[in-house]
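In what follows, a single structure is set out as structure tokens and then discussed.
Note that this complex is displayed minus one protein chain, with the remaining chains in position.
For chain A:
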Amino acid sequence: MKEWYVNLWSHLTFILSLFIATLWVLNLLNPMMNFLNNWIADSAIFLLCISSLITSAISIWRRYR
């Protein structure tokens, strides 16, 4: 598997995690602003799940190949 392809997913996971964590903290402080209750946050969470799945699958596959 090409290295850049593997890296892409880990970076995407890192970026999305940071982004969602920031929204989560802000939403905790000020829920009236609804930082998490919108389609962008929903999409980011879904994308994070996908990228986490792929990153972890690659990691597991590398360990047992």
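Basically, contacts are C-beta pairs under 8 Å (C-beta built on N, C-alpha and C of every residue); 3 or more make two chains touch, one makes a residue touch a chain; residues count from 1.
The rule is simple: contacts and distances are computed from a predicted model.
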Which of "Branched-chain amino acid ABC transporter permease", "Molybdopterin-dependent oxidoreductase", "Exopolysaccharide biosynthesis protein" or "Cell shape-determining protein MreC" matches, in UniProt, the chain that is not displayed: "Exopolysaccharide biosynthesis protein"
On chain A, residues whose C-beta touches the chain left out of the figure: 11, 14-15, 18-19, 22-23, 28-34, 37-38, 40
